[in-house]
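What you see is the complex with one protein chain gone and the rest in place.
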C-alpha cells in the first residue's frame, strides 16, 4: 500500500501517517519527491486500514498494491482448483484445471413434464449437469416467480434418474437450508453477488457455489464476493461470467471475455460462461459460448427449451435441443485445442 | 407494445403472432411496410407477455410502449406523494412535494458515545432525521460489519431524546422484523436493490422504505424495484439516488443528476440524493448535494463525523460537523428557489 | 510514479528497473515487502516513461502518482483562470472565477432569418454569447450537415449587431482558418475531443476554445486534451461538461455533475455545462442547468428555438424562448448563492 501526500502536506502530517502505519503493524518507507512525499508500506497489507489512512490530514490518496482478497488469489493457492460437483446417487463432475463442464436446462421449471423432457434432451446432447430455476429473481413483481420446493423435488428426481448433478439458484438466506437439501450445487445470481448475508450462509454449507458476476462488479469485486464464501470455510466456488451492464444495447449484457484470462492469472478458481443471459437472443448464444471456451473457460451454462415460445421466462434466449447438441460438438473441439476436456 | 416482424416473416408467422395477442387479451393492429410488418397491440399492456411474443417465429423484436410499473407511475397517482416518517415519541417529518428533509449521521455506529455526539451535532446543524449503520454491507469480508441490535437501541434512544426519526439499513430478510421494531424508516442499500425477497419483506411492513438505486440499475429498473415494495401494500417508498458505476474513476460512483427530473416526470415518489457515497471524498460532497437540490430533489442523506480519521467506515467522505451546518444553510437557500422547504 | 514488481521478480530484474529509472533522470527508492518489492521514483514525473517501465521483466504494474498534465493543473496555476471572449465590435465576456456566462442559440443555423429571430430572443432572455452550428457533426451521413461559411457570416453580423460574442464548432483541421476568421470562440465537439491534429490547430490560434468532454473520456483524459491546446501556446480553454455514455437510457447522455468539483480541485480552467445535449428533452434541461450552476459551473450553453418542431437538428431538446428567459432568472439566483455573477 502506498500513501501519496498532497503537495502542501506538513511534516507533522507526514509524521502522523508514519506513526499510524506503525501502530497498524506496517513499516513506513518515505520517498520525498520534488513536489510531494510518498510513503510506501512494508508488511502484511490486510492489517492496514486503507480508509483510515485516507482520512488523515494531508493525504491525497492511498493506492493498494496487493490484492484485497487472499483465499481466492493465485498467490495463496498456486494450482488450479478443481471442484467436484455431485456424488452419492449421481456421478461426480469435475470443474477446473483441464476439466470442463456443461450445465444445461430450462431457465425456469414450468412443470414436471417439461423438466423431464428437457433434461433428457440436454443429457443426450452432451450436458453433464442439469440447471433449472425453482426460485426466480424477476425484475418485475408481476412476472412468474417459480414453483419453489416442488420444482426442487422434480429436479432431484430427474438428476438421480439421468445421472446428472443438479444446480439451482438460491435467492434468500431463509432458502439456503431447503435448497441445500436438494441441490448438488447452489447458484448465487448476479443481482445477489453482493448480498453478503447470503454469501455467508452458502459459505457455511459444503455445497459447491456457482457465483455469477454482478452486473456492475469489477473482477476484483467479484473475487471479494468469492472471498466471503471461502472465508466461511466453503472452498468450492465456481465463478460464472454472465455479462456486465454497459452502454451497448444490442445484447442484454456485455459478456466480458477478458475476465477469463484475468481470472486465470489472479485466481485459482474455475470460471464458466453463461452465454444465454449475456446474449438475450438464441442466435448469438453459440458464438459467445465458443468464444468463452476459446478464452479458456472451464465450461458453459446454457438455457435450452424445446418450445421457447412457451417458456415462462427468457424464451428468446433458449437454444433448441438440436442446436444445443450441435454446439456441444463444436465446444468439445475448441476445448481440445485449449487442452481441456468436457465431462 | 409493438411487435416488429423480420423482413422475411411468413404470413403464417404473422397470423400466429396476431392470434397469440388476442389470446392474451390484446387487439392486434397490422401495419405492412415495404420491408416488414409491424403489429401494434391495443389494450392493457401488463397482461401481454413480451418474452412470449419475442419467442415466436419471425419476430425480430418487441418494443414496450407503456411503462412496466404501475403503482410507482405518475399516471397511476398524479400528485406528488408526501411520505411521513416518524410519529409517536418523535415528530413526523414529511418528505415529498414541497417538503425536503435532511438525514444525517455517521456511516457506521462505532460506539454509543460517538453516536450521541454526532447526533447532537447534526441536530443542531439542521438535520431532521438521524442515519447510522447497525448492519453494514462491506465489499470485503475482513471489514467491520456493524454492531447489530445494540446499535439499533442506541439509535432509538438518541432519536427519542433529540426528537429525530431514525433511518437505518436492513440487509437480510431475517433482520426485517428486528429493524422494524426500532427504526422509523428502513433503508435498502444499493447492492440489495434487486434482492427481491428483501423488497417483499419490507413491503409487508408499514414503515417508510428508503430505496437506494442499484449501481447498475436504470431509472426503470429502480422503479420496478419500488413496485415490488408498493405491490405488497406498503406505499411509503422514498427513492435515493447515490450514483452508478461508470468508467469515470475520479469519484466512487457517478451521481446521475438527470434521474431527478426524469423521476419527477415518471413517478409520484419523492427522491433524495446521497452525495457522500457518490463522491467518496468530503471535498466534493457539498457541490453534489447542492446540485441535487437544484435539480429538484426532496432532500439529502449525508455522512457526518467529528473525527473522520477514526471512522471505521468511509471516513474520507464524512463531513465535519461545522461544514455540515454551513452546507445546510446553502441547501435551504437553493431549496427556497426550487419552492421546497426543509423540515 | 511507483513500480510494483511481481512476487517472483528476481534481483536482476529489480536492478534493471532501478538503473532504467536513473537513466531517465529519476531516483529509485526500494521498499521490500514480505511478498513483493515496490520502487518509488523521486524526481520530475514527466521525464519518466511509464510504458517503458511497464514493459520491463518482472514488473507487475506502474502506478502514476502525479497528474499527467501540467499546464492545465491547479498546481501549475493556482488562481482560477478567467477567459475573455470577444472584443473589437462586441463586448468582452469573462468566463471563470466569479464570472459566469450563458451561451445560447439554435443547434444548427437553418437560415438567416431564424438566426436573427433566435439571437434577439436569447439576447433579451439574458444570454451573453450566441451559439449556432455552421458545420454539424451528424451520426448519420444522410442528415443535414450545416450551411458552412454563409452561416458563419450570418452569425458574425448577428453578433456584431446585438453585441454578443459568437461561438461555433470547428470539425476539421482544414476549417480552422475559416472559422477563426469569423468566430469569437471555437468549439471542439465531444466526438473530436481526441482528434489530436484538430486540437493542435486550434492551439495555434489565439481564440478561446470551448472543449467539450468526449463521450468516453474521464476527467483526466479531458484535461490531457486541454493540455494539447495549452501546450501549443493558446491558454484560453473553457471546458464544457455535456455528459458521458452510460447504461442509463432515459437521457441521451449522463451529465457527470461531480466533474465540476473535481475539475475545480484539479484545474484552474473554467467549466460550463451543456444540459441540452445531456438531457435530449427540453423538459429536463432546466433542472440539469440549475444543478450545474449549484455544483459550481461557470455558466451554461443552451439550445433555444422558437419552433422546435421545425428545427433541422435536435428539436426535442431546444427550449422555447420564454422558458429560456425564465430559466435564466433562476440560474442568476443560484449563481449568486455560489458567489458567481452572470455577464
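The chains carry the letters A, B and C, assigned in the order they are written, with residues numbered from 1 in each.
As a convention for this text, a residue touches a chain if its C-beta (ideal position, glycine included) is under 8 Å from a C-beta of that chain, and two chains touch if they have at least 3 such contacts.
Please read these numbers as outputs of a predicted model, since none were measured by experiment.
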Among the chains presented, those that the missing one touches: A, B, C
If the hidden chain were put back, which of A:178, A:262 or A:320 would touch it? A:262
Pick out the residues on subunit B that sit against the missing chain. 2, 4, 7, 29, 31-36, 38, 40-45, 63, 65-66, 75, 245-247, 249
Determine and list the subunit A residues touching the chain excluded from the picture. 216, 218-220, 244, 246-251, 254-262, 264-265, 278-279, 283-284, 286-288, 290-296, 330, 333-334, 337-338
What residues on subunit C make contact with the chain left out of this view? 46, 51-52, 54-57, 68-69, 137-142, 145, 171-174, 191-192, 194-198, 200, 214-216, 221, 224, 227-228, 231, 244-245, 308-311, 313-316, 318
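What we mean here is this: only the chains that are shown with their structure count from here on.
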Which chain, with its centre taken as the mean C-alpha position, is closest to the global C-alpha centre? B
Between subunit A and subunit B, what is the gap in Å from one C-alpha centre to the other? 26
Provide the list of subunit B residues touching at least two other chains, using ranges where the numbers run on. 216, 244
